[in-house]
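Note that one protein chain is taken out, while the other chains of the complex remain in position.
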């Protein structure tokens, strides 16, 4: 999404590398030498990784994003870092998100609420849905809407259904690629295809699941939690990535809890929905501000996030 | 444990039955006719069950516990209740618990703290442990202590080890049967034998597990949760019953949460231990006051608790 | 609001009296003798009070609400109870609420959300507001709307302003009296007049305040909390009654907390608003189901609630 920018007024760097001496100094050296001021800094060591999120502002001359990338690479090269992740971001550019939503709209409506209250740190580029209700909600607020029908197994048959899902993803990709910074699955009814265009194009995707994962994966999480007799319920906002073995196993961003003891089914369900609405808003906000870094747990290999 | 009592000054009834009209009235009728006053009442309908916990006090004449049981049975008989559970309790008698603890003593110490502060609603009949540290803690407070060695696989070999576990349970049973109202497994190092004496004798057993079950069953729950990247951690106090398919799958009594995001391993672990200490105390208190009723979820068959 | 009902299919009783033997039995005796079944029962002793909330269903013949009231009075008379509060309610009748809202609509929108999701246990009789935004929100959902202008000090002058406030209350009273079971002040911009018609007519009124009361009363609660440096923030839903010495000092119904440490002002404010939205919904639900009883703390005289 980022086109050549003539010069950054304010920039942001995200970095993850195997922890070793000198990483932070190398990054800071570049920023200082470029005549920028550090305005916000986080550098943390965890699980053998070193993670940086830092913001910097131009004083006089401005460097382009590409030039920053180049200089960071050069400065880090002598350290011979392995498995490094680095990203330089124009902090002055407001991000754009595509929201994908199906028939169940309470998470989408929570995002719309925050849009109206001016709480969102990003813009909604468009809404993609197979639901006329979502269409009405989007259009009444002047948000671009795309109707997508991803088929139904019963109507299409197994093979045609798979094809329809792929077609739908291709269409979504076409509508959004190059135009959005991330996707929010606000109760999207389809599991993304592991080799489909959406997971392959590496644009971040966030989803919300109505349980405290890893408990209760799958399509009946609230009911399953209720039937299990949990005393604490909740929701998880997580990333959806090509690396996930299963849906609901992507790196977690936020978990919100709610009391669940003694509640009858309907109130239990409502409590989880409260948690979902809070989780999706908070996770969306994190994404709009680039406040997470993914890394692998050194023992289990599970992909975790650190929030900065 | 309950021997023939000449007359109840104050009684307590716990009841669970398939919900149908007339249950509460039948129970209340007996209490009223006996000349007792209801002093605390809970009657709740959930998941197709009707649950009662009620306390009552004598005004003049006193009825024995057995007489109450008899009268309740008679009054309920016309309703033809299925799968009914009913228990009448002498509310004036302080309960007695046996605490089983191994090398890790922080949960035991939490209980001792509340003992010293006068917070416990029951007495500690004895402490059973394979740990000299627990012995010292118990004896310095004048609590009866029994040393039990349940063996080690490496030392005993597989077959001898199973026998040692059985011998240990038999010994514990002998030391406690007829003398305790419930067991608290305050970090006990052995899985109870499914057909062993402790699970067979039907005296309630409570244990605490360092995760928000059903996530992370097994012996490395805190580590597993950490490696999974959860943002919310916690502990679960649950019952251990003959019906449980696996350890950690007994009816849940209490779940306590703690924040877990961004924490390094050691602080994550400490937060879970905070949750365990709170969970074991709260669950012990519930048991001392007969504040739970077990019932089966009608859809999943999972055994859940309702706290009254 | 309750007109003579020919017979209750299901009833509800709320009672509060100085605790003494025999209260619960007297109530239960009436229900049983009338041939009704107790279907939900709570009887609790706290702070020297005995509190009852109980539901009961007809089996064959039905008694009118008035007849129940009469019989309860008769049965309790021999106990000579002081300061007794008793209310019999037709449990089959859905309650009706008037919502009063000013320019800030996020609490009102939260209620509308739950209306649309079918979560409300009551109907919205009408919306009363001085805001065109609230008008649009109400009318687009087919909810009766009344525009009320309660004046402005700057425009009306002090004396005229007081008169305008009184006129507004009179108008609201006229629009709603006999037609609503309770009022919800969903961010209403006027302090109710201590001797005005709304507080005098004794119909319950609920309001939400953006702090963990009694901290930060008054009109700038969120800002005050922020400037104070609290690490935990929240919101309180409370009743507004003629007895309150100050606004924000009525009996508390619900308090919801949110994390507040290290947050910049805007995020702090958003967290409190999350708490307000949750508090107003939960408190509204309690009111729709008659789940609170007010009583005075025996030491301080402060009026508290017990939730049943």
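Note that the chains are named A, B and C in the order they appear, and that numbering of residues resets to 1 at the start of each chain.
The rule is simple: a residue touches a chain if its C-beta (ideal position, glycine included) is under 8 Å from a C-beta of that chain, and two chains touch if they have at least 3 such contacts.
Everything numeric here is computed off the predicted structure, so don't read it as measured data.
Of the options A:59, A:163, A:179 or A:246, the residue whose C-beta touches the omitted chain is A:59. Within the complete assembly, C:297 is the residue of C:83, C:103 or C:297 that touches the hidden chain.
Where chain B meets the omitted chain, the residues involved are 106, 109, 113, 117, 119, 270, 273-274, 278.
The set of chain C residues touching the chain not shown comprises 44, 46-47, 212-216, 223-224, 226-232, 234, 236, 251-257, 261-262, 264-265, 297, 299-300, 302-307. Listed here are the chain A residues that touch the chain not shown: 21-22, 24-25, 28-29, 31-32, 37-45, 52, 57, 59.
To be clear about the criterion, only the chains that are shown with their structure count from here on.
Two copies of one sequence, chain A and chain C, touch each other mainly through matching residues, since over half of the numbers at the interface are common to both. Our note on geometry: chain B versus chain C, Cα centroid distance of 38 Å, whole angstroms. Our note on geometry: chain A versus chain C, Cα centroid distance of 40 Å, whole angstroms.
Shared contact sites, meaning residues of chain A that touch two or more other chains, are absent.
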